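Before we start, here is the structure in question, set down as structure tokens.
Rest of the complex left out; these chains stay put.
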Amino acid sequence: MEGTGFQLELTVRFAETDAQGIAHHAAFLVWFETARIEYLRRFDGGYRGLREQGVEATTSEVYVRYVRPAHFDDRLVIQTRCSELRGARFRFEYTVERDGETLAEAWSGHACVDGKTLRPTRVPAWLVEAITAAEAAA
Amino acid sequence: MEGTGFQLELTVRFAETDAQGIAHHAAFLVWFETARIEYLRRFDGGYRGLREQGVEATTSEVYVRYVRPAHFDDRLVIQTRCSELRGARFRFEYTVERDGETLAEAWSGHACVDGKTLRPTRVPAWLVEAITAAEAAA
């Protein structure tokens, strides 16, 4: 994944570590979610705007490959891109890096649903356009 | 606190430990919440019933004194009692024990609110009676 796209920087919290002295593997999913939210923040209201429009984004799949452990207080970069966007579905890809070294690679699949009926609903057109333009530029 | 009242047993999860090799101090709040829910489960629908009646229980205060660390896979007993119940407010007290040894002592203050208006609402009479009877018996 090229480094020209969106990236989130974060610091590993002490509460995210476990008794192996490393960041717990479930913490990565929280970081990816935070990265998606920051990714979307650049567009007209972002994730919060999506929710206020009555659209919820659900997580349908997640895959992570853990390459090297992250430690307390490590400064991480989460390279994040939206790699697919079709109908109600979208997909994100992530690379977790520390000083240029890859700690994990991951992707997650999502679907937009109507906040009331919970039935699938298309990703709003304004968001499709904004993301398509952003990924084309990256 | 006497050992004749309600108690929850639980096992420290690996994800609840931190890089000091002990259960993270925030995990205790999750255990206390779980203990309150199990405490209330004995009464007519319990916490879930309360929520279905449109009443939410909020947490207004919490205090914990940590005496000894808990470790991964430790089998803990959370002694739990409802020590006060007045109008919209109620209070729980806890002792965390491992093999009879005290690891922590704590209490938490709560208030019932209407799930829609979020304004304080009295603890439902059926619950006041059930808890009062249970604590008198303990």
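As written, the chains take the letters A and B, and residue 1 is the first residue of each chain.
Here is the rule we go by: contacts are C-beta pairs under 8 Å (C-beta built on N, C-alpha and C of every residue); 3 or more make two chains touch, one makes a residue touch a chain.
On a predicted model such as this, the values are computed, not experimentally measured, just so you know.
Summary of assembly composition: all chains derive from one sequence, 2 are present in place, and the complete complex in the structure file consists of 4 copies.
Here, only the chains that are shown with their structure count from here on.
Measuring from the averaged C-alpha position of subunit A to that of subunit B gives a distance of 34 Å. Residues of subunit A touching subunit B in their complex: 14-15, 17-19, 21-22, 24, 26, 71-72.
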